[in-house]
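So the structure is just underneath, and the comments pick up after that.
Yeah, one chain of the complex is gone here, protein chain that is, but the others are all in their spots.
Let's look at chain A:
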Amino acid sequence: MATVITVRAPFAFMRRLVSARLHRHCCSKLQAACFVSRPHSYSLIAGQQHRFFRTSYVAARPVLQFKLSDIGEGIMEVTVKEWYVKEGDKVSQFDSICEVQSDKASVTITSRYDGIIRKLYYDVDSIALVGKPLVDIETDAGQVEGPQEDVVETPAMSQEEHTHQEIKGHKTQATPAVRRLAIENNIKLSEVVGTGKDGRILKEDILNFIAGQTGAILPPAPFQEIRPPPPAAAAPSAPAAKPKEKMTPPSVPTPAIPKPVFTGKDHTEPIKGFQKAMVKTMSAALKIPHFGFKDEVDLSQLVRLRSELKGLAESRGVKLSYMPFFIKAASLGLLHFPILNSSLDENCTNITYKAAHNIGLAMDTNQGLLVPNVKNVQMLSVFELAVELNRLQTLGAAGQLGTADLTGGTFTLSNIGSIGGTYAKPVILPPEVAIGALGKIQVLPRFNHKGEVVKAHIMNVSWSADHRIIDGATMCRFSNLWRSYLENPASMVLDLK
């Protein structure tokens, strides 16, 4: 315990004097708890105290100058390349402060203290001098109790020992102040979930852990040993301190289950790029009154046809999926129902019937939704369609589609079923007036014309159309025609152009 001293002095001075002694005491406790004791650290702390008294005695929160430490190889000046903090930011000891560069070496400078950044001495691309101040850090009042080794002057080795414990091959990062808190409360750091950067354990994590404790700590068991709690308190899988429970004998009533504390934080970022494009397009689509029409298509015959043709297409170097058939059937249908391939002008005064069938394909790339279109489908054979689809898919995956491929569409199909799903409610892409979403192909039992139950390959289609110019009957008839082409591919051959 701290010895009692009677001192006549200003309050702030006295407080620091008392806390400096406490700090030395605590450090000696820390020494005992550490894996390896470092005798020369004592002299450091004595030196540290000296430092303390030199800082401003008016402020209760000392502002410490953090000087740029020696980088090695006799280098005296470096270029500041990047700041990771700005004035007013809170930093913990060992957080990265900035990146400097000298002679092809990039060096990460980390903070020596916990506190708030009060001043940056250099701009990006200016030359910083070794040994001169880099930043000013205002340390917290609470920091006064913690040890503040001037880490860089010591050999790197002792720093490593103090801050990194290898536990089962997993490093537990925590500042010495946090470690002291854990030791004082008999907490093993390996049992606390860190929520700081890189899984570092913060003071809050220890405090939460203490709040969640039910009593003595069990010998540490691997994670799968957590006893299933009674149904009332469901433990979420979110990062939370999972306290170990005492295994109670049946006669004792169930212990109170501590509430796990969720420490996740919201994250806001601006909308840009692919998302911004989607926001723009879909907001414009809001103006269109959509109606939906859904149906079921029996693709059994198409499945047979495709499996016959697949080998032939591959011998010509092309992957044949179902999409070329769906697209070609749609184009044949549009020949009979040209209103579905039209565009309405802004004031809804004129309809333009587009001559070309430029059918768009919704494509899911790792950056987001892309809708390139195949131009003039009415002139292409199924095979040529497959070639074109392959080309668009390759370009889309590589991020090399041009504006010509992404604009000028007149009708769109979305094969969401390739990922999953049955029915959908697709949104029309302006300036088009209709869109279809194709669900996945499922094998289901159906009755045939003889009343027998047979295996059928069933796919669901969901159409959306602009109800200002398209009525339900038109959509239904188009869908029936499209369906008939696919259910009986031989009829497609008759009408193929």
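Just so it is clear, a contact is a pair of C-beta atoms (placed from the backbone, for glycine too) under 8 Å apart; a residue touches a chain by one contact, two chains touch by 3 or more; residues count from 1.
By definition in this document, contacts and distances are computed from a predicted model.
Undergrad: What name does the UniProt record list for the absent chain among "Dynein light chain roadblock", "Lipoyl amidotransferase LIPT1, mitochondrial", "WD repeat domain 41" or "Scarecrow-like protein 26"?
TA: So the chain that does not appear here would be "Lipoyl amidotransferase LIPT1, mitochondrial", according to UniProt.
Undergrad: Touching the left-out chain: which of A:M76, A:V124 or A:C476?
TA: A:V124
Undergrad: Have a look at A:T281, A:Q301 or A:Q378 and name the one touching the chain we're not showing.
TA: Checking each option in A:T281, A:Q301 or A:Q378, the one touching the absent chain turns out to be A:T281.
Undergrad: One chain isn't shown here. Among A:G402, A:G420 or A:P445, which residue touches it?
TA: Considering all chains, including the one not shown, the answer is A:G402.
Undergrad: Write down which of A:P270, A:G317, A:G420 or A:P445 is the residue touching the left-out chain.
TA: Result: among the candidates, A:P270 touches the missing chain.
Undergrad: Residue-wise, where is chain A in contact with the chain that is not depicted?
TA: Residue positions of chain A that touch the missing chain: 71-73, 81-82, 94, 99, 101, 103-108, 110, 124-125, 155-157, 159-160, 164, 166, 168-171, 270, 272-274, 276-278, 280-281, 283-284, 345-346, 367-368, 370, 398-404, 406-408, 429-431.
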